[in-house]
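Dropping a structure here in structure tokens format, bear with me for questions.
The complex appears here minus one protein chain, its other protein chains still in place.
Lettered A and B in written order, each chain numbered from 1.
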Amino acid sequence: MHKAELQNLLDYVAIRQLNAKYNRYADQADGESYSSLFTEDAQFHIVGEGTYIGREQIAARCNATTTAVHVTTEPELDISGDTAQQRVRMLTVLQDGEGTRNEFVASGWYIDELKRTAEGWRYHHRRVELDLDINMVLEKVK
Amino acid sequence: MHKAELQNLLDYVAIRQLNAKYNRYADQADGESYSSLFTEDAQFHIVGEGTYIGREQIAARCNATTTAVHVTTEPELDISGDTAQQRVRMLTVLQDGEGTRNEFVASGWYIDELKRTAEGWRYHHRRVELDLDINMVLEKVK
Partner (left out) sequence: MHKAELQNLLDYVAIRQLNAKYNRYADQADGESYSSLFTEDAQFHIVGEGTYIGREQIAARCNATTTAVHVTTEPELDISGDTAQQRVRMLTVLQDGEGTRNEFVASGWYIDELKRTAEGWRYHHRRVELDLDINMVLEKVK
């Protein structure tokens, strides 16, 4: 029993650290590192904007947004064996990289299905829903 | 010793997941699910606005605010046996549900007393303090 409980805690923390890495790579528009956090056949769906399948497409999408700060907080995490479901609140902030603009953009959700792989937990399906119309968001972070 | 430490970690994570659920049910104005996260005789106190006692009043208060996004982050958590004290920073964001408005509203604190029940951890007393005058907050999220 203790072993299963300990494993659940280790998985919880590992997935939170995965979220932290995701946010940083996204902020840095580091598509290669970013896409390595997904399974090879992952789907990344931005509601109202598009679906990106596999690491190459996911990396390219990441590289295209260079002005957003990605913040996530308290997830709801349901871990079962080698899969996990996550729903986590996100906030987006604008940065221009020159220190002259920094503004709140939008709140939203990540809704995820994760898989345990040989390299650790990875996003297998990630869905982003924003509370502001995606075109208004993209306009703001251009 | 290890057993007590493991229990403390399990409780820490369980309460963080409770916070995550609280935020989502509040966002969705789902008063029934929301009030189930409180003990039956819980008190919910919004400083400057009112006190709600018991699940029925708490559910009704939840259903009355349909335009707020509730974000919490890093709690200070002190767990002792079947009770816990929590102080956690919160941020509120406006959503109108139609994707046309999404703005930062206010920061604040939740200050909580929790109890371990047969259904898991529940808020027994929750106090909300906002850093902006409550009338200015309510005006913004109308």
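Brief remarks follow.
The rule is short, and it goes like this: a residue touches a chain if its C-beta (ideal position, glycine included) is under 8 Å from a C-beta of that chain, and two chains touch if they have at least 3 such contacts.
Worth saying up front: this structure is predicted, and the values here are computed from it rather than measured.
Here one chain is not drawn; of B:26, B:106 or B:141, the residue touching it is B:106.
By the touch rule set out above, chain A reaches the unshown chain at residues 3, 6, 9-10, 13, 16-17, 19-21, 23-24, 69, 71-73, 91, 93, 95, 99-104.
Residue-level contact of chain B with the missing chain is found at 2, 5-6, 9, 12, 73-77, 87-89, 91, 104, 106-107, 130-133, 136.
Here, only the chains that are shown with their structure count from here on.
In terms of their C-alpha centroids, the spacing between chain A and chain B amounts to 24 Å.
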